[in-house]
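Omission of a single protein chain aside, the complex is shown with its protein chains in their original locations.
Moving on, here comes chain A:
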Amino acid sequence: MPAAEAASPEPILLSVEGVTKHFSGVTALSDVSLDIRPGEILGLLGENGAGKSTLLKILSGVMPPSSGRITFDGTDYQPASPQDAKRLGIVTIYQELSLIPTLTVAENIFIGRAPTGPLGLVSWRRMEEDSLAIIARVGLTIDPMTPVSALSVAEQQLVEIARALSLKSRLIIMDEPTSALTETEVQRLLSIMDRLRKDKVAIMFVTHRLEEAAAICDRMTVLRDGRLAGHLDRDNGPIELPAIIEKMVGRAASELYARPVQRAVAGDIRLSVRGLRTVRDPEAPHAIVLDGVDIDLKAGEILGVAGLVGSGRTELARAIFGADRIAAGTITLDGKPIAPASPADAIALGIGLVPEDRKHQAIFAALGILPNFSIASLGHFSNGFGFMAERRERDALAGFRKMLSIRMASAEQAIEGLSGGNQQKVILARWLARDPKVLIVDEPTRGVDVGAKTEVHQILVQLAARGIAVMMISSELPEVLAVSDRIVTMRRGRITGQMQGVEANEEKLMELMALDRQDAKGQAR
């Protein structure tokens, strides 16, 4: 591992001292300090909601800190905008890449500063030659006149890094750069990071993937609940994974998530999935594919599916729900094989899905609460002539409003005016109106404020108690632990382990979610 030579006494490049950030009363980041030197790779680790993205936004100039001090290269660092941060020498590369897909690699690298000839016209030849030299620094040998849309995600990332280098950036922040990459692509990225380190570029590597972080980082800073959980240094031998995990999850059982009593559950097996595989979509060649997933879901239980972004958890939900094509494997519902070819089919069979991205996949923002509520049950709420039975519809909504304590003014109110938690309750009511056999909820409390989170959890427990088989996908471990009767973990399109809710703890789950241990606990049955 190439690390020790970084011990040369370089002056500190970036120093963050006691940075705090409040959002309307909520403290997202509290008294965080870290520093990074040229030629150093610093890992920034933490669970979802630990404050990593807030810190990133501050460093990349999206927003200022509420208090604290940041210095870069010895002077005060107060970027007014992301452009300003770039100009000062800090470039952030996000998961959603910022290249313009229709332009060529060269055009993207030289966007806004194309080399010009004597007449002030763009000199394409110089642009091509210079680009070639720039992308060679990151080991790319593609034709710079290729449109970016023709590149893989990994190549696009490298182009972004190359562009950052050509802008004379001295600190490159990479936000989860490996989550969409294949194993070989990850190795290539890591080796390029190593090369940049030798060129005295500083890199901040934000990741969930502990092994990758341990392999490449000189030091790590771990955040937890918006606070500094600790620094780990490689000077005293390699960084051990258990040490990282302990720092990441080290809190005592959070007050927010009271564990429900273990319920006497487990009816019959309702939904059974065997050997489920999906194919690579030629239009999204880098999406995660399911690689032989087996899962059983019993009536009246909550099965927690824990996995990081890119683990295949959402793809599993979509495949069962008929939203994505299945390549191989069987799904049985109440013992009968089913093959839903569309969400409409799955819904007719008694399956519901509360999708992960509420804004884009669930709500009709401009429409009222009533049509949002009844959209999946139009047949139920209309008469034989296709006219809406509005009285019945309103009564049903009123019932759910009470049952789920949805705080709303009227059925006509546009749903976008509700808080995230109340929107999510309306979406839950949408499915409850159908009285489903199986309800899949994907990140049910994303964008839901803390108080409402607990309410959503209680609703899920109630639904299971009514005999619905609930599958809850989440990357928030305390949530998984709080409501699941049984838990399976996923990584890279596979099930990596399963356990009873009572046996589980964050360390065990994090290990199974984040580590490559092919047959960790055998396939879930």
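By definition in this document, a contact is a pair of C-beta atoms (placed from the backbone, for glycine too) under 8 Å apart; a residue touches a chain by one contact, two chains touch by 3 or more; residues count from 1.
Note that contacts and distances are computed from a predicted model.
> Report the protein name recorded by UniProt for the chain absent from the figure; options are "Monosaccharide ABC transporter membrane protein, CUT2 family", "Acyl dehydratase", "PotC putative spermidine/putrescine transport system permease protein" or "Class I SAM-dependent methyltransferase".
Cross-referencing UniProt, the chain left out corresponds to "Monosaccharide ABC transporter membrane protein, CUT2 family".
> For the chain left off this view, which of A:89, A:355 or A:478 is in contact with it?
A:355
> Write down which of A:323, A:403 or A:461 is the residue touching the left-out chain.
A:323
> Which listed residue, A:101, A:139, A:417 or A:447, touches the chain dropped from view?
Residue touching the chain left out of view: A:417.
> Hey, which of A:375, A:403, A:461 or A:515 is the one touching the hidden chain?
A:375
> Take the complete complex as the reference. Which residues in chain A touch the chain that isn't displayed?
So the residues of chain A touching the unseen chain are 321, 323, 342-344, 346-348, 353, 355, 360-367, 371, 374-376, 378-379, 381-382, 386-388, 390, 407-410, 412-414, 417, 419, 430.
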